[in-house]
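All protein chains but one are shown at their positions in the complex.
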Amino acid sequence: MDAIILQILNGLDKGSAYALIALGLTLIFGTLGVVNFAHGALFMIGAFCAVTLSRLLSLSHKVEVPGAVDFLGNPQMRDVPYIYDIFGESLGAGIIDWAVPLSILFAIPVMILIGVIMERGLIKHFYKRPHADQILVTFGLAIVLQEIIKYYYGANPIPTPAPSAFVGSFDFGALVGFEPGTIIYPYWRLVYFAFAAVIIGAVFAFLQFTTFGMVVRAGMADRETVGLLGINIDKRFTIMFGLAAAVAGLAGVMYTPINSPNYHMGMDFLVLSFVVVVVGGMGSLPGAVLAGFLLGILESFASMREVIAIIPGINQVIIYLVAIIILLTRPRGLMGRKGVMED
Amino acid sequence: MGILEVKDVNKRFGGLQALGNVNLSVAENTCHAIIGPNGAGKSTLLNCLVGKLIPDTGSVMFDGQSVLGRTPFEINQMGISRVFQTPEIFGDLTVMENMLIPCFARRDGSFALHGIRSVFSEGELRDQAEQMLEEVNMLDKRNMHSASMSRGDKRRLEMAMCLVQNPKLLLLDEPTAGMARADTNNTIDLLKEIKEKRNITIAIIEHDMHVVFSLAERITVLAQGTPLVEDTPENIKGHPKVKEAYLGEAA
Amino acid sequence: MFGLDKKDASLLLIVAVLVAFAPFFLNPFPEGSAMAQFNAGYPDLMQRFVIFGIFAIGFNILFGLTGYLSFGHAAFLGVGSYAAVWMFKLLSMNVVPAIVLAVITAGVFALIIGYVSLRRSGIYFSILTLAFAQMSFALAYSVLTPITGGETGLQLALDDPRIFGAATTAEGNIPVPGFFGLEMRDSTELVFGNWVFTFNVGYYFAAIIMLISFYLSIRIFRSPFGMMLRAIKSNQQRLNYTGLNPRPYTLAAFVISGMYAGLAGGLMASMDPLAGAERMFWTASGEVVLMTILGGVGTLIGPVLGAGLIKYMENIISKINSDILHSWFAFLPDGLEDVVVTLIYPFIGKGWHLTLGIVFMLVVIFLPGGLVQGGQKIAALFGRKKAKEPKNATTEPAE
Amino acid sequence: AGHEGFTNAPTGSTVTLGFNVPQSGPYADEGADELRAYELAVEHLNGEGDGGMLNTFSSKALDGTGILGKKVEYVTGDTQTKSDAARASAKSMIEKDGAVMITGGSSSGVAVAVQALCQEAGVIFMAGLTHSNDTTGKDKRANGFRHFFNSYMSGAALAPVLAANYGTDRKAYHLTADYNWGYTTEEAVKSSTEAMGWETVGTVLTPLTQTDFSSYITPVLQSDADVLVLNHYGGNMVNSLTNAVQFGLRDRIVNGKQFEIVVPLYSRLMAKGAGANVKGIFGSTNWHWSLQDEGSKAFVQSFGTKYGFPPSQAAHTCYVQALLYADAVQRAGSFAPCAVVEALEGFEFDGMGNGPTLYRAEDHQCFKDVLVVKGKENPSSEFDLLEIVEVTPVDQVTYAPDHPQFAGGALGTCNNGA
Partner (left out) sequence: MNVKPDFSKNANHAQTAPAFLSVWDMHAYYGESYIVQGISFNVHEGEILALLGRNGAGKTTTLRAIARMDSPQVNHGEIWLDHQPLHKMSSYEAASVGLGLVPEDRRIIPGLTVEENLQLAQIAPPVGWSIERIYDLFPRLGERRSQEGVTLSGGEQQMLSIARALARDLKVLLLDEPYEGLAPVIVDEIEKTLRVIKEQGMTTILVEQNAVRALQLADRAIILDTGSIVFDGSAAEVLENAQLRAEYLAI
């Protein structure tokens, strides 16, 4: 029983990561109709915003450690962050410790800027081009972005821990009468879940309670006519793109304590996020979110030893298997709209 | 017993009764017009005949066989061709290629794998296609990219594509809408001629009364999904209800 | 000629000539010169050019004509190569049965996957094919290790049965694939001053198959079948109401292109008898998509060019290292040399992906029709054909 | 390329070696370090620099004038950590650049694939980082040689240390990467720990492409295991370890004992990626820069001087492989692969770190001391992440050539190619 509860928690947590990434992707892919292979790269850049900020915060000067020598026999140096000099050691260390949450503030403008530049400079010219061209250009862009990050940060994962206040786990089980220690869950993952819920809610609200969503949907279906009605659709597409980039970036920032970021983490998530969006149904935000959680939970269950024992290798294929089953039983995924990218 | 027998066909869209107990019989080698106000269910009725929609109840017999439950391509293979209200052509293909495809469909059935033979070696079919293009006055456009034609031309092309199939029953949904007067008159002549020559039955939907009265031998007036009257053109012209609900000053 | 019209026949002829003399064209720089780095005329790469060319030609039959974008085509290539290696292990080192079985197996796979996936269109179809391919990859890499060799790939071993051939050579090594006695890896070299040209059996074998495949693809493009496929891309609805059933046409296209992929896989295994699961990973499927788009979707020769460009970058640019760079610019004054090298360095060697990404973007931005369009522009520049009169009637997809 | 009875016989005054390392993909940093080591080795072979391990190497055949008097040149290529790409790259080195020896790589899949290729083509393959038993087990080839240690040795070296530190009454739970290397490592660790009295309560295979291991970690909480063994490498290991620590596994007390995590194969780069999570966690490694023997010190000195940081174990293995190859050629007096094979088979040497070492003739595997290491609690620098707990003597990790974990396959005969 507790095993099942834990797997549901895992599923929700994985699902919130999938849902968040898919949400950003579906804004561009499902709503603007651009097959954006660079979305994973945006997620990755978000994560590297966190890395960058924590590096900036811990910019240091060297101080000699008396008496010690390094591996070559030279005097051993120790890094002292400038921020210690400014705020004193304890506050300085505290700020560095909180680098990941602070990165949210840093990432929002950076990601919006990147999204807007990307849209204005590149994607804009590709709305009317075939999807194939969009694939090629965004794939090229994704590679370029990745390689730039690799050039400056290397290929190795970079540990980016959560604030120490969030290290450790929360004992759920004890709360509801299970034996203590059976159902525990890391604090940061709970934070991630809550964060995802807030972002998803905010995006939904924005698109639901304003005409923005309708206009963009209309613009995707028929740019020309929307223009005839006096609406500057380009501007709205740009905003949409900036928004999507920010969502992707924030998903990345918050993900860093869960898994150390590396330059190809975007590609690792890319295929999965396309699958989630399509299984959710093209053009449907709720669909994307629902599919994210569904696949997250199923993946978690499929990785249980008991399940693998029955069907060996099921954990390898579960996501794709479920995707196939859903797409075959429901023509447009879970909640897809008619006519979106069906030809 | 007509070549097309529609019996008690009903079709609902949610709360809307688009077709209610429609009965229609079209005799072989006649031209039957269906007129009626906008949204009367004329196109819906055609959709039920070609397999685009399945009626909720009722039966549709063509040439003694039921068309219900058949896929669109099977129904076409039975001998029903349709011109749509908004032109449906192969926009990426040239006019000539657009014409060849129905030729193949007629000759080879719904699927035939000619993967190696060249299109250019199909002399006979090309001749047929060219002849048909000639008849609709479009031979000079035969190498044109069909998407970049004007709308009137697209309509004529679509009609030619249907005619070249030599169907037993030709369904026309406002074939002359947007066509220049001269071409409209040509079309009327063409349809008349072809009907005689090839023994084709025509069912036509039109709002252009000139066309309707020049072609139709019988007219059904549809209003709110049910046939109001069915009669000869002369009688329809003078029918007061039709005048009020549909024709207005035009009559 | 061969039932082709003049334009197509001359295209085929040009390709045949290029392919036949590729060992010369691809090795324009004398051995030992600074530019020799850019020579691509060695057997492995030339084989790769034609094999990936076949893969891309086949893919284009599906994608270019019907517009159905399969994102799992690498699975068929993988299946083809596994089948071929198994033939080598069990039967004999002759490539013919291996290739035949590769094509058949891939065709059967394509039939099954296509039958299911083609129930959906557009992006839904793409994701279905992707899902099938990813499942094949994941299973081949792990659970199916006994059949596929898993991580290390399926290899020949000294103790393979090989019913119709020797298990080992006289020297006690594993025999190599051959075509009735002609060993695929045999080469002769022609030395011409400082130039060395290599003529490799495997290359010419694959090249002949490629030419046949190319010829078949031209025939398909120009056939009623090809026209139907383009009609499907254009307006499936109309096709239905014209009495034609789109499904068998798309399925046929899918299976044919799957068989092309299997052929490529079989050839790959024949040149180099190893089959690894990575061949089925989504990036491999993505690669053939990129090749096709890069060269020009729906054009005859484009996919081959795209395949060539990507494989060239992968194999040539990635091998340039800073040493080579320094030797190129050694003529510059020292300071300047360092600056130039530092500027170029990020784009070569381990930075080859960066260059690839940039090339993708540049091509698609400036040549919307892919490399083929670039070729046409150059041709127009040299005024051989003069800018054709108003091109409102694109009668056929451009070559 | 000329024809002297073997592939790519060097004709002029130079000889070309092929360094085939991952330059893109997740192991690119490891590949970069390998390449640095190779460049250093080439320098030393050509008599430049301080000579590094040439000064401590027990064989004195090399004299800093290249190999057999030919200056050493090299070409590089990108394996992308994919067997196809690695073979393509190796082939271009052989066919285009005339390399007589290929070396490098950072995974077993690649090593096995390239090794087979070299066998077929008739050149020598000196494996880089490859840890799977198969490389010198069922997939061994006469033209291929491995200096790096393997899964079996990891298990054999780790088990006693684990028993000493954690006791013999332990229940272990394995998470294993679902591919060949994972299988061999799991088997090795399992059998050697079980021999110490441990019980294996569960083994679960995890997909290669997994990034979030939470759903594999939580069942561990439910089991009565008190040790978690992570048979993962690279990104898999970084993530699974990070996740395991997140879930508080290390703070748990199970069966009255402190819960422990073990990582059979460690590398410095992985330790760096996992950050503070590695502290106190046992694992094994082929070599570490803090070793104090003369060979290691000389290597660290010259590498550190040139590049500013200490070399990784991958760099070490690659450097040593390059020197060993050169030395074998020098001793054999020929570049012909069969001559080199003969010179390397059964070759005993010292002064290259890891103490006295044997290149065993039966399977072309090096036998040498293996290090058991532990994540350091208080690192003094970003390279100082692991501390050596024990240097397991070679006898303890030696196995018979027909050991079941290495069964199947045959070395075959050396191939000189054309």
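Each chain gets a letter, A, B, C and D, in the order it is written, and its residues are counted from 1.
FYI, a residue touches a chain if its C-beta (ideal position, glycine included) is under 8 Å from a C-beta of that chain, and two chains touch if they have at least 3 such contacts.
None of the values given here were measured: they were computed from a predicted structure.
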item: Which of B:Ser43, B:Gln77, B:Ser118 or B:Asn166 contacts the chain that the document leaves out; value: B:Ser43
item: Listed residues A:Ala218, A:Ile239 or A:Leu321, member touching the removed chain; value: A:Ala218
item: Chain A residues that touch the omitted chain in the full complex; value: 211, 214-215, 217-218, 221-222, 224-233, 283, 337-340
item: Touch residues of chain B, complete complex, unshown partner; value: 13, 36-40, 42-44, 85-86, 148-153, 173-174, 177-185, 207-209, 245-251
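One rule holds in what follows: only the chains that are shown with their structure count from here on.
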item: Most centrally placed chain, judged by C-alpha centres; value: C
item: Chain located farthest away, centre of chain C as origin (C-alpha); value: B
item: Centre distance in Å when chain A and chain C are each reduced to the mean of their C-alpha atoms; value: 34
item: Centre-to-centre distance between chain D and chain B (centres being mean Cα positions), rounded to whole Å; value: 75
item: Inter-chain centre distance, chain B versus chain C - centres from mean C-alpha coordinates, in Å; value: 47
item: Chain A residues counted as touching two or more neighbouring chains; value: 313, 316
item: Multi-chain contact sites of chain C, meaning residues that touch two or more partners; value: 138, 141-143, 353
item: All touching chain pairs, where touch follows the definition stated at the start; value: A-C, A-D, B-C, C-D
item: Chain C partner contacts - residues on chain A that touch it in the complex; value: 35, 122, 125, 129-133, 135-137, 139-144, 146-148, 151, 267, 271, 274-275, 278-279, 282, 312-313, 316-317, 320-321, 323-324, 327-328, 331-333, 336, 341-343
item: In the complex, chain C residues that touch chain A; value: 63, 67, 69, 116, 119-124, 126-128, 130-132, 134-135, 138-139, 141-143, 236, 282-283, 286, 289-290, 292-294, 297, 346, 351, 353-354, 356-361, 363-365, 368
item: Chain C residues touching chain D - in the complex, by the definition given at the top; value: 39, 42-45, 48, 138, 141-143, 145, 150-153, 155-159, 168, 171-174, 176, 185, 189, 198, 272, 274, 276, 278-279, 314-315, 318-319, 321, 323, 349-350, 352-353
